[in-house]
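The structure under discussion appears below in the form of structure tokens.
For this depiction, one protein chain was excluded, whereas all remaining protein chains were kept in their positions.
== chain A ==
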Amino acid sequence: MSSTETEPKHGGDLLQLENVTMRYGAIAALQDVSLGVAAGEVVALLGDNGAGKSTAIKIISGSVKPTSGRLVFEGIPREFESPRASKELGIEIVYQDLSICMNVDVVANFFMGRELVKRVLGVPVLREREMQRITEKVMADGGTKVKSVRQNAEHLSGGQRQAIELNRFVYWGGKLVVLDEPFAALGIEQVRRGLENIRRVRDQGLAVIIVTHNLHHAFQIADRLVVFRQGRLVLDKSTSDCTHETVSQAITGDGPPVQIQ
């Protein structure tokens, strides 16, 4: 099938990848991929190992620059110099290994890189009490219970750590959050809470991309399903128009060819 025939403007209005190709030497990790995400939408990114999902995320985050094609965010073509640049625009990546420091407390993690300071004789001093107050409030508003925001993250469960990241993202005015394999290491109950967290984020009108190998999770949470195979986008459909069969066929490449929406 030829995925090159996808229209340049595709899907949602918040983020668009337009004809993006990414080569690592001879390997084409992504080939002419066009994909869009809208605010208030959860998109599940599916595909086998090496299909190019993480590569797409790295491009969205600004960790790597695409070989060709462009990225449009909020209607403006962007060239992210670093993850910092995408972050400043409100794009947040929640990695599988999580961006949490186990050796410091919830507050320090929540404010990582954005610490509140006051100047004392020109010296920046952390405003610990204010940061604690905000962390407690945001965690409570986000429906996350922790015994104390002053305990180190190592004492929290995987789901609670993930919740820190999501709450942090919402609080700092994030617009698009990308979760790479968020449930791989979580138990059933934790996954349920994780899905709830994601729903809550979406219901606040934010966009979510979730990378997963688990079709059940994808069908439970996503509004739209996108499948990559060997660097090409081979399926992009609203979840209600998909069945487990069509999606797994798209992933493995078996069975009758599937159409792009």
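Keep in mind that, in the parts below, contacts are C-beta pairs under 8 Å (C-beta built on N, C-alpha and C of every residue); 3 or more make two chains touch, one makes a residue touch a chain; residues count from 1.
The working rule: contacts and distances are computed from a predicted model.
Peer 1: UniProt names the one chain left off this complex as which of "Putative DNA modification/repair radical SAM protein", "Ribose transport system permease protein", "Cytochrome c1" or "Transketolase"?
Peer 2: From the choices "Putative DNA modification/repair radical SAM protein", "Ribose transport system permease protein", "Cytochrome c1" or "Transketolase", the unshown chain carries the UniProt name "Ribose transport system permease protein".
Peer 1: Out of A:40, A:83 or A:253, which touches the unshown chain?
Peer 2: Touching the chain that is not displayed is residue A:83.
Peer 1: In the complete assembly, which of A:68, A:103 or A:238 touches the absent chain?
Peer 2: In the full complex, the listed residue that touches the missing chain is A:103.
Peer 1: Please identify, in ascending order, the residues of chain A that touch the omitted chain?
Peer 2: Counting over the whole complex, chain A touches the hidden chain at residues 83-84, 87, 93, 95, 97-104, 108-109, 112-115, 117, 123-126, 145, 147-148, 155-159, 186-187, 189-190.
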